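Shown here: the complex without one of its protein chains, the others still in place.
And now, chain A:
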Amino acid sequence: MADEKAGAILAALGGAGNVVEVEGCITRLRTEVRDPALVDEAALKRSSHGVLMAGTVVQVVVGPEADMIADDIADLL
């Protein structure tokens, strides 16, 4: 299940080419993207509890499975 979610989140972040860094903490994924315009915020919101965007830093609120999803996304990069 986390695999599927990781794929959906990565696609909404603009794909592997747009992601500079992904870090999981207990509540959220903290990601840095190259081009924020490529981020599909509506799609991210469908895969999460919420999204916070500030410049190139995108936080995706996924809850305690954040670590697992971050690892899965790292595998896809």
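Note that in this section a residue touches a chain if its C-beta (ideal position, glycine included) is under 8 Å from a C-beta of that chain, and two chains touch if they have at least 3 such contacts; residues count from 1.
The rule is short, and it goes like this: contacts and distances are computed from a predicted model.
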item	value
Chain not present in the shown complex, as UniProt names it (candidates "Phosphonate C-P lyase system protein PhnH", "PTS glucose transporter subunit IIA", "Polysulfide reductase" or "Crotonobetainyl-CoA dehydrogenase")	"PTS glucose transporter subunit IIA"
Chain A residues touching the omitted chain (full complex)	25-28, 49-50, 52, 59, 61, 63-64, 67
